[in-house]
Each structure stands twice: as C-alpha cells, then as structure tokens.
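With one protein chain held back, the other chains of the complex are shown just where they sit.
Naming follows writing order (A and B), and every chain is counted from residue 1.
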Amino acid sequence: MTKKKLQAIACWLAVMIVGFVLINALVYVGVIDAFIENMLVTIGINIILATGLNLIIGFSGQFSLGHAGFMAVGAYATGIILQAMPTTVGFFVSIVVGIAIAIVVAIIIGIPTLRLSGDYLAIATMGAAEIIRVVINNMKVTNGAAGLFNIPQFATWPVVYIFVCLTTAVIVNFAHSRAGRAIQAIRDDEIAAEAVGINPTKWKLAAFVLGASTAAVAGSLHASYIQTIAPTDFGIMNSIAMLIIVVLGGVGSMTGTFFAAVVLGVLDTVLQSFGTLRMVIYAVALIVIMVFKPTGLLGRYEFSFARVLDRFRKKKEDAA
Amino acid sequence: MTTLLKVDHVSKIFGGLKAVEDVSMHVETGELVALIGPNGAGKTTLFNALTGVSPATEGTVAFRVGDEMVSLDKKKPYQVAKMGIARTFQNIRLFHQLSVRENLQAAMTHRYKEGFVSSILRLPAFAKQEALANKWTDEILAKLDLTDVADVITANLPYGTQRRIEIARAVATDPQLIFLDEPAAGMNPEETADLAHLIKRLQTEFGLTVVLIEHDMSLVMSLAERIYVLEHGKLIAEGTPSEIQHNDAVINAYLGGGVHA
C-alpha cells in the first residue's frame, strides 16, 4: 500500500480516537447529560442505518424502501436472545445472529426483487419489509403487537460509537474496492456493465445484503439501548426516515449521510420543545431544503484525508 | 488460421418481424472483419444476438476457448464478456459518474479477486490486487493516450474522447474478440482518421480480432480484410473490399435503397 494511503488511514483512526476521548471527557465533566447522550446514540444508530442504505441506493443505484425490515430483524434477534442470555456475550451473539438472519432474509427478498427497476423495486422492498413486520406482529416468540420490554442495556454510547466506526469503515471500504466499482458501474449503466463481464444480480445482491446486515446491527443496538421494541417501531415511516437522511445528505455521499444524520438529530432534539408544531416545522424544513438544494446538503461531495494530505503537500512544495 | 467465432443459421424474430434471418458467418483469429448494410438491415440486432444482450431466436453461435468451440447460446452477456468477447455501443454507454480509471477497472472485475474481508480490512492482499489493477489500467491508458484524463469523470469529457474510453474499457476486459458498433458515428474526418489508426492498432498491437459495424465506407474499405453485407436481415454478400465494391447485389442494396455509400 502506498504511503499516502497509509497516512490517510492513520488520520481516520486518529479522528475516531479523538472523537471517542472528546465525548468521554464531555460526559465526564457533565456537558453531555443523559438527554444529549440519547441524541448522540440516536444519531449514531441513524448513521449506521443510513450509510448502509446509501450503499444500496447511492452506490448500487437500487431504490430500496425496506430498510426498517432488516433493522427489525436485528432488534428482535437481540431482544429475544438477551432474554435467555442477559450477558455481554449474549449481546454479541445476538448481533451475530441478527446479521445472519438479515443476510438470509435479504437474499430471499433480493433474488426475486432486485430484477425490478426503480420505483417498482422500492415498492416491492417496502412490501417485503411490511411482510416481515406482519410476521413479527403475529409470532409468539416476539410477543406479537405488544413487543418486548425490559431488554437489558448493553448498547451504551461507547458500544454504539465503536459500531458506528466499524460499520462505516466496512461500508466505505466496500464502496472503494473492486466491488464498489462494480456496483457503481451497474448503477450508471446496467447493460454496459453486463457487457464488460459484471454479473448484475450478484453485485446488486452483495450491496443489498451488506446494507441489510448493517441495518440489523443498528437494530440490535437500538433494541438494547432503548430497551423496548414493538413492531410499530419498524414500519414504512421508519424506512422513509432513513431515506430522508440519505437524500438530504446527498445520494452517493457518505460524508453527506453523516452530516444529515447529525443535522436531523440536532434539529429533532431542538424541536422537542415545540410540541405538536415540531413535525410541521420539520416538514417545512425538509421541503425547503429539497427545493433549494435538490441534490442534498452536500451533493456528491466526499471528504477524503488523502486529498487533504495531497493539498497540504503541494502547498509545502510550493512554499519550498 | 483458426476459426474464433462461428455463427450458424442465426435468426432473430421480434413478434412477426424477422430482423435477422438465417445468417451464417465466421471470424478467424486475428482478422479484422466488417459488417455493413443500410440502416435497419439488422446489424446491431445481430451484434446483440451474438453478445447475449438479446439472444437469437434460432441458430447457434460458438466461440473458441483454447482448443474447443464453446456454444454461446443461452449465455448471459456477462458470461460472454468473461469468455473474451468485448463490445462497444452505438450510443456511447460509459459509466458516466465514474472516472476514466474507474471505468476501466470496473471492466476488469472478472480479472482479479479482492476478497470481502481483505477489502474491508484493507489487508496487504487487497493492496496487491489494487496495484495489479492499477498497473493494467495504466498500460491501457498510456497506449490509448488517455493518461491525462485518467481521473476525470467521463461525463465531463468530449464526445471523441468518450468513444476512445469506450474502446479502452472494452480492451480492459482482456478480450480476444472485440465488436465495435459504429465507432465513427458523429466523428469529423480528422477524428475518423485517428480512429482508423486506433482500430488497426487493436488488431496489430493488442492482438485482437475485430468485428466492425460501420456506415463510413471509406473507413471500412481501408480497414477491413473481409466484409459481410447485410440487407433486410439477410446476408447478401461476403468478400474482400474490392470484391464487395464490385458486387451487384451490394451496389443495388445501397444505391437502390437510396443510401449513399
């Protein structure tokens, strides 16, 4: 690997560690209270969900509206397993089980539906997620419509923070590899992609499955942080909320997804005091941003340490 | 010489319309063959049938892999591409949001492997494979004079360059046979001359077998070693450029049809 790339990786690791230390310090001195911590965890979980969805929509060009279904799979895996095994080991086992089930479900849903294009795919995946929800709603082990409560809390903010870093690294590294180029080629022109030897079904499915498994992780974290889950937490409106983050940030921009998740998380917290008017303001904000910034807040911009380092080096050379 | 591609009695029927009717042809290894015919003669339809985009209704197509002729019937386009047949499109189809380099590397997807784990953990194996893909890409870019624009998003490049990138992308699949669907369409005489030179190089320098669909007769006559003529979906003539130029059926098809060669 080139020196430049290693430096960029080192920068990212440094950012992650500094962020962690910084939040820890702020919690310690009391700047971050339970209220803000709750906001940070929600933002973190939304980042995990939305980066995975952005991989599916922005990179592979497949319009999926069923992300909440996979989140439900992870949440219920954790909720159920933690009842039988209320230990840290149980928590991690439940995450793995959630991922495994999400992969199987994503393959079952993806093989027939990923042949559909555009809005047809959106509506089919939305339907599939609703089917998952109805099934959960009618199962005994999931406690039906009442849901599960008193789930032990293992997903504290440091755990969520680490998972945000992990899943983002997985998604971004996937997007910037052979696989990432293949799915972007399919997005830009499926016929041409096939003509250069790319198997569209295989690669679309790969992106879909990866996105689904990170959504399951987010579901597990959600279940063990909030400690209560019910089928209504994973409806169409929840899938749409994730879609909003992706589009607001800029389809295809992971930086944008982070930015939008933070902006929306803060906005939501600030608007808490407005009562019923909260959602009206939120709706107007959404419409206004879309009308004036149709490609999202950041468009297709992607922050890259490699580029920043390049510029830095050039300046140094110019100065020398 | 050995036969690289063998087309036997291929027909393509859309509803009641026979777009291609009972076409048989062969392409020898290392040849530069042209397929010509008036507009709507079924040339692109035939290309699509051969590359699996829209499979033939009847007939068989076989392609040489090593010492064997392997049937291409029922093969999907990506399988055909992996076997060593590349193509370009009449209406350029680039991955327009990707850079030139990424376009070429996407076309190499089947040529190297990056495991999921080594990609997401950025293991040394990943770096090695990326370096390999970059090396291949750099070679092609240098040979096709695209190094300067390597990191430019293809949508932002001029038309003539986009045509060249499409050919470069086809080369990146490491093919034996390359189909070029009207590569000179929309080009001025100067660009066409450059293109002719490039197509010749595909044959000589890259060692590729070339099948060319083209309307520009001077280009075809100067490049092709052998020409097939298609009219109303049927093959009406086959031969060297000079034979074709003097073939009555061909002259009739072009002049009688009101299309100026």
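Here are a few things to note about the model shown:
Just so we're on the same page, contacts are C-beta pairs under 8 Å (C-beta built on N, C-alpha and C of every residue); 3 or more make two chains touch, one makes a residue touch a chain.
Just so it is clear, contacts and distances are computed from a predicted model.
Selecting from "Protocatechuate 3,4-dioxygenase subunit alpha", "NADH-quinone oxidoreductase subunit H", "Response regulator" or "Branched chain amino acid ABC transporter permease", the unshown chain of this assembly corresponds to "Branched chain amino acid ABC transporter permease" (UniProt protein name). Touching the missing chain, out of A:I32, A:I45, A:A75 or A:A128, is residue A:A128.
The chain omitted from view is touched by exactly one of A:L6, A:I107, A:V266 or A:M279, namely A:M279.
Only one of the listed residues, A:N24, A:Q83, A:N137 or A:Q227, touches the absent chain: A:N137.
In the full complex, the hidden chain is touched by subunit A at residues 57, 63, 112-113, 115-117, 119-120, 122-124, 126-128, 130-131, 134-135, 137-138, 191, 236-237, 240, 243-244, 247-248, 251, 276-280, 282-284, 286-287, 290-291, 294-296.
The rule we apply is simple: only the chains that are shown with their structure count from here on.
Here subunit B touches subunit A in the complex through residues 51, 53, 76-78, 81-82, 86-87, 89, 93-98, 102-103, 105-107, 109-110, 112-114, 116, 119-122, 124, 126-127, 129-130, 133, 169-170, 172-173, going by the rule given at the top.
Subunit A meets subunit B in the complex at residues 1, 5, 9, 169-170, 173-174, 177-179, 181-182, 184-185, 187-189, 191-200, 252, 300.
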